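One protein chain is absent from this view; the other protein chains keep their places.
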Amino acid sequence: MLHTVNKSPFEKDSLNTCFRLARPGSDVLLIEDAVYAALAGSCFEPAMSEALARYSVFVLKADLEARGIDSGDLISGVRAVDYSGFVDLAVKNDTVQSWL
Amino acid sequence: MGDGKKILFINRRGPYGTIYAQEALEVALVGAVFDQKISLAFIDDGVFLLRPGQSTVGLQMKQFTAAYRALGDFEIHRVYVERESLQVRGMKEENLMEIVTGPDGGTRNLVKVVSSVELMDVIHSQDVLLND
Partner (left out) sequence: MNFVVVVNEGPYQHQASYTAYRFTRSALEKGHKIMRVFFYHDGVNNGTSLTVPPQDEPQIVKQWCQLAQDRDLDLVVCVAAAQRRGIMDHREAERHELSAPNLAPGFRIAGLGQLIDASIDAERLLVFGD
């Protein structure tokens, strides 16, 4: 299953809800303001590192670039995908849940 | 109960502050007349939707949450409420609005409080997830 999240973890609890309810092995894609959750060195890094042991975590490249984040700023293990990669993730998984 | 798709309507916002939950209920009520396996889930602030004793007289807004009870008139499969969301919000399980179904003899409450782990299984067994 693919879980998308679009909220900064500093604004709303959507990512934590996703991590509470997404089954291990799921794909999690961070889009829009949720890409801030992938920043290395933030207070959210421990939660993200823990999540990386259970999920494949992706970030949408255009959202990173727009926010001045390059791949070197990311917590290691988080993978950047473009819109085409987003479509591929939606195809690969049977269902998609958007945690807004 | 239809053999159609399993559709879960997920509510994660409370009432009145925004219109999301009210319009999501309108979708669920339309979805209920299609012959599909419809369920609802109340997570995060969505659990406040089922808090009893709401009065919008002072707001002069529509008190739409009473209409959740209408779901009992349709062939809704289940209404799930996440226990963890209730607990962190100081809400009591036994004090939730009931959605009663079954006209003659043996009515039952569709509302079922479940753990995060149980809800995880529900979410991952659906065909379609609709959320506000």
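Lettered A and B in written order, each chain numbered from 1.
The criterion applied here is as follows: a contact is a pair of C-beta atoms (placed from the backbone, for glycine too) under 8 Å apart; a residue touches a chain by one contact, two chains touch by 3 or more.
All figures in this text were calculated on a predicted structure; none of them were measured in a lab.
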item: Visible chains in contact with the missing one; value: A, B
item: Given B:Ala67, B:Val114 or B:Val128, the one touching the chain that is not displayed; value: B:Val128
item: For subunit B, residues in touch with the removed chain; value: 4-5, 7, 19-20, 23, 26-27, 30-31, 34, 36, 128-132
item: In subunit A, positions touching the absent partner; value: 4, 6, 31-33, 60, 62, 82-84, 86-87, 90-91, 95-96, 98, 100
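Criterion: only the chains that are shown with their structure count from here on.
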item: Subunit B-touching residues of subunit A, taken from the complex the two chains share; value: 1, 13-14, 17, 20-23, 94-100
item: Complex interface listing, subunit B residues touching subunit A; value: 10, 12, 43-44, 82, 84, 116, 119-121, 123-124, 126-129, 131-132
